[in-house]
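Got a structure here, written out as structure tokens. Questions coming.
Removed: one protein chain of the complex. Kept in place: all other protein chains.
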Amino acid sequence: MSAANSDFTRPARRPDFARAFDAVRRITAEPLGALGIFLVALMIGGALFADWLSAYEPGKISPRDRFLVPSWQHLLGTDQLGRDLFSRVLHGGRIALTVALFSTAVSLLIGIVLGLIAGYGPRWLDNLLLLLFDSIKSFPTVMLALALVTLFGPSLTAVVIVVVLVNVPGYARIIRTQTLALKESEFVTAAESMGAGTVRILRVHILPNVLGPLLILTSMDIPVVIAIEAGMSFLGLGVRPPTPSWGSILNDGFTAIRDTPWIAIAGGLPIILTTLGFTFLGETMRDVFDPRLKRHA
Amino acid sequence: MLNYAVKRLLLAVAIVSVAMLLLFTMIYLIPGDPAAVALGPRATEAMREALIVKMGLDQPVWVQFWNFFTRAWMGDLGREVLSERPVAQVVMENLPFTMALIAGGMTWSVALGIPLGCWAAVKRGSWADRLVGVLSVAVIAVPSFVIAIYALLIFAVALRWLPAIGAGEPGNPGDQITHLILPSLAVGLGWVGYIARMVRASMLEVLEAQHIRTARAFGLPDAMITYRYALTIAILPTITLLGVGIGQMLSSAVFAEIVFARPGVGKLVYDAILTRNYPLVSGAVLVTTVLFVLLNLAADLLIGALDPRVRSKL
Partner (left out) sequence: MTVLAVSDLNVHFTTGAGELHALRDVSFDVSENRVVGVVGESGCGKSTLINAILNLLADNGRISSGSIEFSGQELTGLSRRQMRELRGPGIATVFQDPMGALNPVLPIGRQMRNIQYRSGQAKSEKDMRSLEALKRVRLPDPEAVLARYPHEFSGGMKQRIAIAMAVMMEPDLLIADEPTTALDATLEVAMIELLKDLQRQIGCSVLFISHHLGVVAELCDDVVVMYAGEVVERGSTREVFKNPGHPYSLKLLECDPARQTARRRDLPTIPGELPDLNHRPTGCIFAPRCPHRGKECADAPPDRQLDESHIVRCIRAGAV
């Protein structure tokens, strides 16, 4: 009886194919959403098919071809080691995408767990976590990154940890707020009175309800994650050479900005296009699916 | 009001304390022996032991933390490794440059963001409104270091309108300001977007308010309604936003200082990391964090002082 009843109170949400299709249609109906999808698709496509799209190895050094201006052979030119920049940009996209997806997933996981603990746990734990979140947030991102690099050394790990530290407080707060609101709501009270366990209540009643807004916010955070990876690699604190990264290309270009400006352009352009793409997409998604989230800032 | 100020101050102290704890943990966890790192490979065992005692590293962790904590609150952030100068002093020497950069960034963001947001709200639904909307999103999305490099490329390298490197001649304000224009633009451009959006949204909200209808019903000129009746209310949230924005601007300032080779706290930390000057790293990070918390606090209190409604509730 108890199982049947709590199943009855479970909010129905089963995204099926038709709904997904409808969602995409509604996003592309907005010019900005369509542009966003196009740019994001361009980035993902470039990263996935990097090997087919470019004739050159991203890491292949060829001293004879140093500092070549963009041409049909080298669409974005070559760098100080004669490496093809177009190829490096495409492969850099792989790094950016991998870091973005992986670190966002990790942040989400930790954020959800901490948020649920804060919202569902005892009051003192809630306050303690909030103070911790505020303290982490009180470090300027780059300062946090710089401090962490002293601990872990320049690496992708450091990038992921910075992203996690930057994102988790925000996600956890959202989960916490929604959890607090839902905790009082009828269906959770009902489930509790049926004797449903805490974990079950979290999984069945609270998580499905907070996931929607969270996913939209996550998608809006992706450009920030990409910026963190590129920024840290630009400072030489993230991806180590010779692995191609947009940030390190930008740094190569910055070093030689007076004589060979195309390297900096090649490094900056994909960062600009990708962050714009994800932002336009995220903004449109928010406006279309959850206008409530449209806050001031 | 006083009650509120005290409460906010206590929260700020708590946040800074936790931040100190986090920072201490981080330093403590740095792999390798700090004394050996500080002395370099040619140090003798005796020198190393002497330094360990001097740095208090022979004491239990909690004593070390307590020392770090109390000294930090007293303004003693230790000595930097290379020149043995007090960290606090070194950081304070560099802080004004960073503050100038952030002030410049804020100036850009307020000077462009408020009029753009106001304009978009007044022309709601027009092409101008849409354009401001898209541009705002765009400048928010693009990372500041890319903006910095492209600004450098366009205005300093290609057009040669503005200087590319340094903070300008000391004692020459004109030169210092021309050196500030590009870096502060890179720091502030994203915030132009935030502020424009925020002002637009709150302006639209205020323009719907009953008291604006009253003002119209008395035939007040549109300009007076827009600027004196609506905008004065609509810009109040901007102050809170800027308070929060300080943190991000500090981040952007690090990049701007590196890209434009300006002195400042960001450049200081960056260089300190490259030379493994860890006391300097932790000291500078701590100072910026305290600065961030303090400016946030100031923004909250300023809101209280400016908005009579809030003022009376506190």
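Just so it is clear, A and B label the chains in written order, and each chain counts residues from 1 on its own.
In the analysis below, a residue touches a chain if its C-beta (ideal position, glycine included) is under 8 Å from a C-beta of that chain, and two chains touch if they have at least 3 such contacts.
Because the structure is a prediction, the values reported are computed rather than measured.
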Ask   = So which shown chains sit in contact with the chain we cannot see?
value = B
Inquiry  = Going by the contact rule already stated, which one of B:229, B:260 or B:278 would touch the omitted chain in the full complex?
reply    = B:229
Message = For chain B, which positions touch the chain that isn't shown here?
response = 209-211, 213-222, 224, 228-229, 232-233, 236, 307-309, 312
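Keep in mind that, in the parts below, only the chains that are shown with their structure count from here on.
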Key: chain A - residues contacting chain B, complex   = 32, 131-132, 134-144, 146-151, 223, 227, 230-231, 234-235, 237, 250, 253-254, 257-258, 261, 264-265, 268, 271-272, 275-276, 278-280, 283, 296-297
Remark   = Given the complex, residues on chain B that touch chain A span 11, 14-16, 18-19, 22-23, 26-27, 29-31, 134, 137-138, 140-143, 145-146, 149-150, 152-153, 157-158, 194, 197-198, 201-202, 237, 241, 244, 247-248, 250-252, 254-255, 258-259, 266, 269-270, 273, 276, 278, 281-282, 284-285, 288-289, 292-293, 296
